[in-house]
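A short worksheet on the structure shown next.
Every protein chain of the complex appears in place save one, which is left out.
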Amino acid sequence: MRAYLSVFSARFCMLLQYRAAVVTDIAAEVFSGLIQVMIFAAFFAASDTPQPMTYAGVVTYVWVRQALLSLIAVTLDGDIHSLVRSGNITYELLRPLDLYTLWYTRSLAQRLAPALLHLVPVFGFAALFFDLGPPPTWAGALAWVASTLCALLLAAAVSCLLSISLLWTISGSGMEFLVIGVISVLSGAVVPLPFFPEWVQPILQALPFRGLVDLPIRLYTGHIPPAEALPVLAHQLGWVAALVLLGRWIFSRGTRRIVIQGG
Amino acid sequence: MLDALRLYGRLVSISLRGQMQYRVSFILFCLANLLLTFLQFFAVWVLFERFGHIKGWRLAEVALFYGMAHMAFALAEIIGGGFQYFSFQVRQGNFDQVLLRPRCTVLQIMGQRVQIGRIGRFLQGLSVLLWGAFSLEMIWTWEKIALLVAAVFSGACLFWGFFILLATLCFWTIQFLQIMLILGRSGVEAAQFPLSVYHPWFRRFFTFVIPLACITYYPGLAIFARADPLGSSVYFQWSAPAIGFLFLLLSLQVWKTGVRHYCSTGS
Partner (left out) sequence: MSQIIVENLVKTYRIAERRPGLLGALRGVLHRHYRTIRALNGVSFSIEPGELVGYIGPNGAGKSTTVKVLSGILVPDAGRCQVLGRVPWKDRIEHVRRIGVVFGQRTQLWWDLPVIESFELLRDIYKVSQADYACRRDELIALLDLAPLLDVPVRQLSLGQRMRCDLAASLLHAPQVLFLDEPTIGLDAISKLAVRDFVRRLNQERGVTVILTTHDMDDIEALCTRVLVIGQGTILLDGTLEALRAAVSAERRLIIDLVEERAEITDPDAQVVQRNGHRVHLRFDPQRVPAAALISRITARHAVRDLFVENLPIEEVVARLYQGEEKCAPT
């Protein structure tokens, strides 16, 4: 247990070192947030028909998401990528640690460190220029925090799964970027999920990705009342468990394949 | 010059052969690329279903800009793919090896990771564009086609220059994968909508700093033969693609500065 804690803190501290990356990442989050908000402003100006969300709701949605983008964005672990490519993964397998847990812990640290640094500046920007307000109730705020933590666990699980799939697609086909793009759409990071047509909603509800962006933010705005927070958390955590198990299973199959193939 | 092209061709064929080795997964990837990139258009279509139009632009018209943006981006991903992965390369200390070879660094990196499978996005952009043109009952002339081709290539140069700039950052700090994904995507997202949607501040940014408008919006207007609500001249619209090429040249200069910095500080 201590080993994993030290892995976590090592990665965490390392990420705090990269100051330039922090500044540019915050700028990128603000920039893409502005673009989205402008596009929606133009859309809302075009029509008076009632929409699944109000403009103010969309603005809140966009900015809360941008502030937490580094927390919930699905990414490739660069270390795993280079390990697989160089074949040094065999050395990783020799360590007296459970490799999946190692990568998972690292992914958690990888998200938490930048998120904590980005949170205040982006929220501050949005509060200043877009009247971003806090959740309407304390219960709502609590529910949002809990759900966001679950989203963190979920994002790490999805990222680990993606990185592990590299054990098969060694050729670096670029598939990873594509999958990340798709997950973004399905999680509500491109267009808030309520806007999608009715016939798509069941699919979106069945998939785990809405737990990354859509569900926590709906708890924030009160769209989902705090009383109904528990089913949301259950949905998220259930998928975390499923994806972790799937990831571990695929990993064990993949490493067996490597061991059989040789270095 | 010819020599460089020949070397590039050789590097491309090696990259392709490496990918085609896994033939089944390669075909799957191409198909997946095609289908999944349509998902992004779906996200746009969804909004038009809800709202009807955006600042006077209908979906069929936006489709043209969307198509141009995605075709350009796809080409840039194929040509400049090596730059997207550059952060990995620098981390592993493999850039020294690039410097030890008697060839231009840009050429060498271009030759890595040529992912032809990304043509799926190109085809998706093209089909969206053709659908839009068909819905608007556009009449194509040779000049318009030439302008379209120029705009797409110019757009590819722009996005490629963008990848180069982001890769150049890696000479200064290493932790940049996150930002590449965000900025790459928001660049395409921004370009797929007409410029008039954005605030004046951003319009200026997208025309003069990261000239996305010059590779989709302005040429697009000329192709439509539609008057610009922002009031640009037709002359400008036809010559706008040149700016994409200029952007690439500027990016290459920045890259050279980055290489010089790397050489003076060591890895």
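Observations on the structure shown:
Note that the chains take the letters A and B in the order they are written out, and that residue 1 is the start of every chain.
FYI, contacts are C-beta pairs under 8 Å (C-beta built on N, C-alpha and C of every residue); 3 or more make two chains touch, one makes a residue touch a chain.
Only a predicted model underlies this, so the values are computations on that prediction, with no experimental measurement involved.
Of the candidate positions B:Glu49, B:Asp96 or B:Glu143, contact with the hidden chain is made by B:Asp96.
Remark: the residues of chain B touching the chain excluded from display are 3, 6-7, 10-11, 14, 18, 93-94, 96-97, 99-104, 260, 263-266.
In this section, only the chains that are shown with their structure count from here on.
One simple way to say how far apart two chains are is to compare their mean CA positions; for chain A and chain B this gives 25 Å. Interface of chain B with chain A (complex): residues 18-19, 21-22, 25-26, 29, 32-33, 36-37, 39-40, 42-43, 46-47, 49-56, 77, 81, 84-85, 87-88, 91-92, 113, 115, 117-118, 169, 172-179, 181-183, 185-186, 189-190, 193, 197-199, 202. Residues of chain A touching chain B in their complex: 15, 18, 20-21, 24-25, 28-29, 31-32, 34-36, 38-39, 42-47, 49, 51-52, 69-70, 73, 75-76, 78, 81-82, 85-86, 114, 168-169, 171-175, 177-182, 184-185, 190-191, 195-197.
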